[in-house]
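Shown next, in structure tokens, is the structure this report addresses.
All protein chains of the complex are present and in place, except for one that has been dropped.
Chain nomenclature is as follows: A and B, assigned in order of appearance, with residue numbering initiated at 1 for each chain independently.
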Amino acid sequence: MKYMNTMLSALLLSALALPVAAQAADKAKMVIQVSQNDAAVWNLALNNAKNIQKDVGKDNVSLEIVAYGPGINMLTAESEVGNRINEAIDSGVQVMACQNTMRNQKLKPEDMNPKVGYVASGVVEILQRQQQGYAYLRP
Amino acid sequence: MKYMNTMLSALLLSALALPVAAQAADKAKMVIQVSQNDAAVWNLALNNAKNIQKDVGKDNVSLEIVAYGPGINMLTAESEVGNRINEAIDSGVQVMACQNTMRNQKLKPEDMNPKVGYVASGVVEILQRQQQGYAYLRP
Partner (left out) sequence: MKYMNTMLSALLLSALALPVAAQAADKAKMVIQVSQNDAAVWNLALNNAKNIQKDVGKDNVSLEIVAYGPGINMLTAESEVGNRINEAIDSGVQVMACQNTMRNQKLKPEDMNPKVGYVASGVVEILQRQQQGYAYLRP
């Protein structure tokens, strides 16, 4: 009986502890939407990412910038914020271009900043990231 | 004793499995805010909804467009995107007009697209949907 009680206690503790442990393991996560063809917004998005990394420590946060629709031009090879995007990627920010938008705008991978990543659909990525616990930001 | 261990194992497994099962049962959900009097934004919102349905399958996602404040004109009978809204509703997107805004702008149900739904407050709807697990999008 004592043995069973011990087992029950252990089970109860582990059941209760589980969500807390899972939560503690989570690091801060945010998906940043860029859907405007406006360099001021692109710079805001990059400033916001940089400030978050500075304030919470870049190893303590997962940041992902998703550019789609009219925002896709942020990530072309000719984008005026190309250098800043490269810096963001080098410091650990994921920067993703929407392939749906690229197809609609006849943009090919060779037209894009060579360092960016790709997602099939920017808006689905933004949906799924939130459902994975990412906070959302539209600068 | 063996019986109890079996029961304990089953209990432990079901406790652990529960969140996973609950998660698997959830389908993707997103609330899309339209609060600007700008047909370009209205078209983006409709494009986004259509792309999500195409990419994840329209039976796998609950989408709701909420128009309020300056965005309410998207849903009037005379809206230039009326046909697209009807198509969205026919394909399963919920499209909701804010009754607070309608009152402020002296819009009556007969001024609105006859297919749209209503919520007492657009902004409360957007709050509650997120607290029900909906992702958020402001196109």
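To be clear about the criterion, a residue touches a chain if its C-beta (ideal position, glycine included) is under 8 Å from a C-beta of that chain, and two chains touch if they have at least 3 such contacts.
Because the structure is predicted, anything quoted here is derived from the model rather than measured.
Check A:30, A:66 or A:85 against the missing chain and you find that the one touching it is A:30. Interface with the hidden chain, as seen from chain B, comprises residues 4, 7-8, 11, 14-15, 18, 33, 35, 69-70, 100, 120-121, 123-124, 126-128, 130-131, 136, 138. What chain A contributes to its contact with the hidden chain is residues 4, 8, 11-12, 15-16, 19, 26, 28-30, 44, 47-48, 51-52, 55-56, 61, 133, 135-139.
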